[in-house]
Each structure stands twice: as C-alpha cells, then as structure tokens.
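Of the protein chains in this complex, all but one are displayed in their positions.
Entry: chain A
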Amino acid sequence: MDPRRAPRTVSDPKVRKVGFFTDPPDRSLPGPPDHPISSFPTSPPSTIDNSPPSAGNSLSPVMIPPPRHSSSILSPLRRDPAEFFPLPASPTASTSFSDDVASTMKGRGVAAASSSLPGGLFFYIAAIKSAASSVPASGLTTVSVVNNLPIEKGGGVAVEMQDDQSSRSKSLKEKTTKAERRALQEAQRAAKATAKAEDGKTPAAASGGAASVKSGKSVKPPPSQKNDSAALAALEKKAGDRPPEKDRKKEVPQPRMQFDDKSRVEKAKRRAVVKQTEARNRVELFRHLPQYERGTQRTELRSKFFELDPVHPAVYKVGLQYLYGDICGSNARCIAMLQAFQEAIKDYSTPSKKTLARDLTAKIGSYLSFLIECRPLSISMGNAIRFLKNRIAKLPLTLSELEAKATLRSDIDRFINEKIILADKVIVKHAVTKISDGDVLLTYGSPSAVEMVLLHAHELGKQFRVVVVDSRPKLEGQLLLHRLVGKGINCTYTHVNAISYIMHEVTRVFLGASSVLSNGTVYSKVGTACVAMVAHAFRVPVLVCCEAYKFHERVQLDSLCSNELGDPDVISKIHGREDINFLDGSTNSENLQLLNLIYDATPSDYISMIITDYGMVPPTSVPVIVRDYRREHLWI
C-alpha cells in the first residue's frame, strides 16, 4: 500500500478552480513519514527545499506556509554555513530563530530518528562541523550550547551525529527558555514565599494534573499559582506550540511535566510521597522523561507503608503492583486503578466543613500523584480519571454522602462494563469477520483485545494459525503463546529480529494499542512500529484493535516527545543466562547509557484499519470518534 499521496499531486492550478473544493484536513496530506511539511505547517519554506525531491512543488495552492522572518535567516543556511553562527549573538532574534531552528531541526531530528538521514541533514551537520572548526569563536557558541546542559557532560563535540544534532536541538531550546524561565522565576521568588503556605493542597492536585496530560481538566490550578503558571508558560513555549489565547481559557490539558526542568523537579521531589533517586547515566535525548533507580523505589515504598496515611491501602496495593510490574497492559491497569478508587470511595467520609466534590477530587488527585510516582499514567488511565473527575463534579448537590458515594461507585462500574468489557465484545465481533479460513495471523506482544479475537475465532471454528512475535526484555508474547496453545491453536513463536523473515507467509497482522492519537498515530508497546512497517512493506494489512476510550485528542509525531523509560538494568542482564555478562561492570561507566523505552508511535500510513467499539474505521476517522466520544461523555 503506498502512502496516501493522491490529493497533493492533483493541485494543478489550471484544474483547481476552487469552487467547491473542501479543504482536506492536514492529515489527508500525510506524505511519507520523514516529510516535515504536514508536521509543521508553519515551517519556513526552506525546509520544503530540504526534504526529499518527491515532496513536490504542487504544495502551493493548498497550503502556503506564511512567510517567516526567519526564512531569510534559514535560507542562507545551506549556502553559507559560516554566516549561520554570528546570528545567535542577539538574544531576541535568537529566541524565535533558535525556536525555528529547533523546530526545523526537531523536524529533521524526527526524520533522522524515523528514517535514514536525508541528504540535506548531512550537509547541514557537515556544515556545522566545518564551520565549527573554521569559525572557532562563533562555532564555540553552538558547541558550548551543546555542553551547556544541566548535568555535567564533558566538553567536546558529541561523537554520534544523531545524538549531536538532536541534543543540539534540545539544548538550543533549553538555552533560550531557561534564560526566560530564570528571569521569570527570579521575579516570582517573592510571590512564591507567600504562596508557600498554600503549597500543601493545591500543588498536589496541580502536580497530579500537571504530571499527567490527560487527566485533571476539571481541576484547574487557580490562576494565583504564579510559579506554576510561569513554568507553564515556559513549558508551553518549550513544547514549541503557541495555543491562541482563547484556547488557554478552554480546556487545554496541562502540559506534561518535563523532567529536565530542574526547578519543577525539585518542587515535585519536595511534594513526593516517596523519595526516589534519579538514575545515573541518563540518555540526553530523554532527559525530559522521569527515570528513577528501581531498587530504591521499592525499598522506599515498602518501608513507608505504615507512614502512608494519605494513601488508601487499596491504592497503595495497586501502586505496588504497578511498580513491580505485576499488572501490565493498559486495560488491566485501568481496571485495577478504577477498582482501587471504588474501594477508596467506599471508605471515604467527608470531613466537616468541606464539600464532597472538592475534597474527594483533591483526594483522588493525591492518590494519583502516588500512582504516578510508582509508574507514569497510561493514556487510557488518564481518560478514565477524566471521566471520574467529571462525574464527581457533576454530582447534584442535593445528594447525601451515602447516595453520592453509591452513585460514583456505580458510575465506575458502568464505565468498566461499557467502555472496556462490552467494547471488547464488539471489537471481537467485528474482527472475526476479517479472519477467514487458511489465514496466517501475526500478533506482537500480548494485547488483550487481540487475544480475545483469536480465541473467539477459534471457537467459531475458523482454521487459521498464529505467529506470535515477541521481544525482550518483557517477553510478554510467551504468556499469549501459552494461552493460545492451551486452547489448541496452531502457533509459531519468533522474536522481533526475525520479523522480515516471517512476514512473507503472513496474511493479516493484528496489533493492540495503548492509545490512538488524533492524527491516526498508534501509540503502543515498543516494537509495534517495526512490525507495522515491515507488514506495510510486504503489503500485509495491519488491523489495530483498540477500545474507543483509549483515543486521545493529542497529536504525537514521534516516539521521543512523550514516552516512558523503563528499568535500564533489565537490558544489560539477561535473566537466566548468567554466562552472557559482557556488560558487567561497564554499566556505571560514563560512556555507556542504557535506554529502555516502553512505548513507540506508529504512523497512520502503516495502519489499514482500526477496530473499535464504534466499528471498523480508517485511521483518519479517529478525531471524529474523539469528538463524538467527548460529546457523549457530557451527556452521561
């Protein structure tokens, strides 16, 4: 299946007299994944030149990027790299300039990360390097920017090209926004001292809201929280998006907490229930994600059991289960969390002089921060929390406490039933129509929805066999394999390294998802993107089974900006194979950084259809479902 390129190639101005031409949404002009245009509609025209030649000149009638002042700065980029460097001298120019550069480099970083480096990028990097040597003074500006990172990194240019330009993009962003942030925070230090008294309650809710994007819409931090809003403004700028003013007033989800912002990390640490030490040897590119030493987390939590007054035992139990990895998979985690909250609500009693709605919301917020410390929330959990907070806020004031609690608990039951259990049944019903006799189905990891589909199809008597693809370090596929073979299904088991070897005999690929984002990107366990890409290359249809409650209006273009970091030690050791211990002793070396990513993002071009409880839809229809879903939620 070729990427959907048809609409763009048609824009011949002679034909396109634009009478009834309805603007296609940006996502119907996706182009290949390494194409920065659809990702950055406002990126300067020079990036269009830099992208692969197939990008086309026919872009103009449909999408004309607004002329940017920086385009004049950037266009000499390719021709005269020496001129590039004196420009960062002026701070004001550099703010927007480096933002643009950062965004274009981020765009290129995306390109670099997701596919081979385009030719222009090599030129650019080579140019930087040559300029760095030929123009030492200004060259050092950029090089020193690279080095000007929060944690000590020895001088000198980074070795790896990829790391270099991507870290440079991040550092350029950091440099400017940090300066701004520093200024703002100096000014607000006084206000902070006075506001420190209120630090107890609201920051807990705020951090619960801030740390998880998807939750906490109904709990807005009061605008008097100057320090939060300052960091917020800085963060929003850092993220590179500039929401229009009116959007800020609307329900904008809190930006996620970026863990390379030292002041926020410090603040969060002070509020934290559990003390955690940050891991050493963190990969530069992922400094914005939290990473802790697993060992200390566990001992801390265990020792604190009797001191954890604010945390309900059911929630504590679930938190521990997350930490130890006993509960895995977004549905399981979501259900466990909701059931723990049900218990907590049962045992809850409103203290005097407080309203149930506000106090309960605050309590849930504090439970959430605890759970987040054990393991960051998944998107499905975030949506569930949003639902719960919505329900709490909508409770009629006339209800007595007992009635309110009963209503909430039955609401949670209904949510679990309708949105997860029944939704799975509908998904299974749709999916089995796509399985026919003689099929060879491939699945990756252990998605719960896909497992149900396979078992049901087998019950219906369809003749098929399954290829289970697995990967380290979790090896979740083995559990699925066990269960399928137990039911008598013919299975083949392989690791993800062999995916291109096995793909030629596969007829359908079924994947699960942790979430599907608005641009059709599927966010799921790391390795899924690989499987989908190989399947696409072999023209095998890829079907993603995902309940509608996991959809999110967020858009993510790559796997870097938001992810989860797992325990890096698991990579260096292979459980049960003590003879393979080449990394013993080197894990603490400065030159070695271990990276254990949990999630990745699969572009919508590789997905043939998404099977949800709304039926079978193409990936382009996800925003429609999100819109529908939100509307429906307001009526519940």
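Criterion: a contact is a pair of C-beta atoms (placed from the backbone, for glycine too) under 8 Å apart; a residue touches a chain by one contact, two chains touch by 3 or more; residues count from 1.
As a convention for this text, contacts and distances are computed from a predicted model.
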What does the UniProt entry say the missing chain is called, choosing from "Ubiquitin-related modifier 1 homolog", "Phospholipid-transporting ATPase", "Sorting nexin-30" or "Translation initiation factor eIF2B subunit alpha"? "Translation initiation factor eIF2B subunit alpha"
Using the touch definition up top, pick the residue from A:Thr361, A:Ser378, A:Ser446 or A:Ser608 that touches the left-out chain. A:Ser608
Taking the full complex into account, find the residue in A:Lys405, A:Lys419 or A:Lys434 that is in contact with the omitted chain. A:Lys434
Just the residue numbers, please: which parts of chain A touch the chain that's not shown? 1-7, 9-10, 14-15, 17, 19-22, 24-25, 27-28, 434, 508, 541, 543, 608-609, 614-618, 620-621, 624-625, 628
